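Worksheet for the structure shown next.
A protein chain is absent from this complex, but the other protein chains hold their places.
Moving on, here comes chain A:
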Amino acid sequence: MSYALYRRGGPGLRLVTIVGLVLFVVWSAAPVVWLILSSLLQQKALIARPPDLSPANLTLDNFVTVVASAAALGRGILNSLIVALFSTAVALALGAPAAYALARLSVPRANAIAFLVLATQMLPSIAIAIPLFLVISRIGLIDNVFSLGVVYLSFNLPIVIWILRGFFLGIPAGLEKAAAIDGAGVLRTFWHIVLPISIPPLGAAAVFAFVEAWNEFFFALILTRQSAQTVPLVIAAFAGQYQTVFGQMMAAALISVVPVIVLAVVFRDWIVRGFADGMMKG
């Protein structure tokens, strides 16, 4: 038996793997397939027992109705976009240099600082929500997308710092030494040498932060009223309000998740490498 064959395993292992992969595909895809199918079926097909899947019942009406009638959804998407882009951009701009400093530059107590940054993530949102609410209402910024975006920095900054620090720790020291010998200062080295080779982890951190902000529900629930409501709030309200119009509910939910799913699928390799590696390193 050759080594390659050994690594692949015998027919028994192949069979187990194939069965496992099939189960995995069904388990992961079935709920998503049902989400898509329900959004494309008429109400009468959905409330048949069991649901009537004949192609004659396929329709785009659910999407048309949702887009036309739910102005809240459009505003929610716009708000989520602003909040997510804002908090991701600021988190990257502040977090990337900080992560580099904590990983490579002899900042005193770098490990303790990195741990404290992570520890902020352990704080249940509920613990800081009340004081935040009191402060933000005192300065009159409740129901404002930018105050929500600033609050989102409280989790997006730690995420970015933690992912990038894991990557920066692994950069060979020779690279910085060579730059220093060539006369480049620390900031130049960071900007011209380190950042260009860090595109994948930067991308992973950006996608991660964007997805977290886009999906966040709790702070949005407490800190917005109407004009700054983000997509998850609109969907939750919609599901409460029209809970018997199943097709429209699924169409709205589908519209709300498509942007992040596209991002995650397109940048999946970055996420896999960037995030998983970041989390595995001290």
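Going forward, a contact is a pair of C-beta atoms (placed from the backbone, for glycine too) under 8 Å apart; a residue touches a chain by one contact, two chains touch by 3 or more; residues count from 1.
What we mean here is this: contacts and distances are computed from a predicted model.
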{"item": "Missing subunit (named according to UniProt) among the choices \"SDR family NAD(P)-dependent oxidoreductase\", \"Sugar ABC transporter permease\", \"Cytochrome c-type biogenesis protein CcmE\" or \"Oligopeptide transport system ATP-binding protein\"", "value": "\"Sugar ABC transporter permease\""}
{"item": "Hidden partner chain, residues of chain A it touches", "value": "3, 6-10, 13-14, 17-18, 20-21, 24-25, 27-29, 31-32, 34-35, 38, 46-47, 49-51, 94-95, 97-98, 100-102, 104-108, 110, 113, 115, 117-132, 134-135, 150-151, 153-154, 157-158, 161, 169, 180, 185-187, 190, 211, 214-215, 217-218, 221-222, 231-233, 235-236, 239, 243, 246, 249-250, 253, 256-257, 260-261, 263-265, 268-269, 271-273, 275-277, 279-282"}
